[in-house]
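Read through the structure below, which is laid out as structure tokens, and then see the notes.
Removed from the display is one protein chain of the complex; every other protein chain stays in position.
Chain lettering (A and B) follows the sequence in which the chains are written, and residue indices restart at 1 in each chain.
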Amino acid sequence: MMPFDLVIVGAGPAGLRAAVEAAAGGLSVMLVDEGREPGGQIYRGSESGAFAGTAKLGPDYAAGAVLAAAFRASGVQALFGATVIQIEREADGSFCVSVATGHDKAVVIRAKVVIAATGAQERPFPIDGWTLPGVMTAGAAQTMLKADGVVPDGPVVLAGTGPLLYLLAAQYAALGVAIDTLLDTAAPGNWRRALRHVPGFLASRYAFKGLGLLCKALAATRIIRGVEAVAAIGDTRLSAVAYRKGATERTIPAHVLLLHHGVVPQINLTWSAGAQHRWNAARLAFEPVRDASGQTDVPGLFIAGDSGGIGGAQAAEAEGALAAFGVLRMLRGTAGDDDRTERQWRRRLAVSLRGRAFLDALYAPRQSHLSPPDDVIVCRCEEVTAGDIRKAVRRGAMGPNQVKAFTRAGMGPCQSRMCGLTTVAIIAAETGQSPSDIGHMRLRAPVKPVTVAQIASLSDTGERSAVD
Amino acid sequence: MFRRLVEPAGHVTVTIDGRPFSVAAGETLSTAMLLAGFAGLRRSARLGRERGPFCGMGVCFDCLVTIDGAANRQACLVRVRDGMAVQTGTRLAALADTVPE
Partner (left out) sequence: MSPAPERPGNDCDVAVIGGGVVGLSLAYGLAKTGLTVTILDEGDVAHRASRGNFGLVWVQGKGLDNPDYASWSLASARAWPVFADEIEAATETPLSYEQRGGLMASLTEQDLDARCNDLRRLHNRGRDCADFERLDAGGMKRLLPAIGPDVVGGTFCPHDGHVNALRLFNALHAAAASLGAIYRPNATVEAINCRLDGFSITGAAGEIRAGKVVLAAGLGNARLGPMVGIHAPVRPQRGQILVTEKLAHFLDYPLGTIRQTDEGGVMIGDSKEEVGFDNGTRHDVLAGIAANAIRIFPLLAQAQVVRSWGALRVMTPDGYPIYDRSVTHPGAYLVTCHSGVTLAAVHASHVAGMIASGDWLPDLTPFAAGRFADVPPPG
């Protein structure tokens, strides 16, 4: 099989825009996404979801259909329902991209260059009882809304911090869905810390959108601010939510608890591919190190969109375009026929990143929620508690890899997506080291579980069936 | 626990733990199961505790169910198909049960 010029991982705004621009520049492109259609997180379901073709989820959402149509028109080949499990750079500088393509099958796709646009995931919000059925993330609820038009029923509590929490509340409000309580867990001092970022924020599109959001959500919902020690209560499923505000502790009945703690880049794939990542202290997350086109220190591996650092959908789309131009320059010596377009995208990127610093500061999680009490489960897969991790640290495990060996935290199917950042936060709190010195636990391929049969089919003979 | 805002275009039948359910065609399996009243879908491997859908986007691996004999598949990444047979409650998958004939 001839290698593709470019393999793109992820069909969110970043991956779709990269595909459109790269195809326009004449490259042979293969796009892979584990979802069922183009869109990614923000535009999920914009082709065939419950609200496709409507404005009910807001104008931002409606933009997804336009981008998806441009992608469909670009002629780029795509594999949906397919998960990239490993990216390896070969001695000749090209890439082997291992893709699980469905029951028992996997293929190796070869490419000269790879753009990873795998997006974000929600930051883990480990609280007492968060493993109970009935407790979900706000993102999960929003995905159910976009993909299936389904909303929670019975007493519903939203808890946490971050724009997405309020966005969901506003989307529910607009659709007439009742939320009982929104527990805002942002630290009270956040406003003060965010103040110096106000000018940037006022110049951003969030100012307008953000205030609109707050107003809608505020009007329809009981919001309790300055909340701490949120806990999910129930035997085999959620029945109530407990929290503390100041000196008072309260318990409210709930059938559904939706947690949110902001979003962070999905780094498993790029970390396992060998790209260097760095701690971003303002965003409390690890991010890949990239140049202006999104290229990492692994030559030919580019990263665009939220997987490179949270910037939102418009920034993601701009980064997708810029990465495509970077790839064109690398493979063709020119970034398409028109530098102006590239400059325009660069400007759009700068504009769309305005105001981010304000949001980061305003919605920063509390320390007590990042590094939870001893009896809270941190690693959901291996059922390892914060206390287990602290004990390992006291026994001399100064970093996440040794903690993992001592406790098994991070060894389950989610491969530390649900516990990695919490583990680092606990080690930081215990040892006084900064997360930047601690680092994340090593992330390896396959970045998602696949069957032994799928691994076996990664021998090079399986390659033929890659795209037919 | 959950309800539908939008009436589905059509229905298909899936079997969950041996019982038939009429669900919206093309719906996400985890959504269909929540609507059908299944909150817990499996048990955790070590402590045997109930677990249900959590992240909804394929990163947490808590919504694992057996689909047409294949154990531990993520219900949030799969759409329902007519005739799909789903099994809940697995703690440790028994391989012998899942080997295709």
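Here is the rule we go by: contacts are C-beta pairs under 8 Å (C-beta built on N, C-alpha and C of every residue); 3 or more make two chains touch, one makes a residue touch a chain.
All of these numbers come straight from a predicted model, not from anything done at the bench.
Q: Thinking of the whole complex, not just what is shown, which of A:G399, A:G420 or A:P435 touches the missing chain?
A: Answer from the full complex: A:G399 touches the omitted chain.
Q: Please identify which residue in A:Q86, A:Q121, A:S371 or A:T385 touches the non-displayed chain.
A: Once the missing chain is taken into account, the touching residue is A:Q86.
Q: With the full complex in mind, choose from A:A11, A:V29, A:A50 or A:V108 the residue touching the hidden chain.
A: A:V108
Q: Of B:M1, B:I16 or B:A45, which sits in contact with the chain we cannot see?
A: Touches the omitted chain: B:A45.
Q: On chain B, what residues meet the omitted chain?
A: Residues of chain B in contact with the hidden chain: 45-46, 70-72, 92-96, 98-100.
Q: Pick out the residues on chain A that sit against the missing chain.
A: Where chain A meets the chain not shown: residues 86, 88, 96, 98, 104, 108, 274, 392, 395-402, 405-406, 408, 411-413, 415, 438-439, 442, 444-446, 449-460.
Note that only the chains that are shown with their structure count from here on.
Q: Measuring centre to centre with CA averages, how many angstrom lie between chain A and chain B?
A: Computed value for the inter-centroid distance: 23 Å.
Q: What does chain B use to touch chain A in their complex?
A: Going by the criterion above, the answer is residues 1-6, 24, 26-28, 31, 34-35, 39-41, 44-47, 49-62, 64, 70, 72, 76-77, 79.
Q: Residues of chain A touching chain B in their complex?
A: Interface residues on the chain A side: 34-36, 41, 48, 50-51, 103, 121-122, 131-137, 139-141, 143-145, 147-154, 175, 177, 236-237, 255-256, 266, 380-383, 412-414, 417-418, 448-449.
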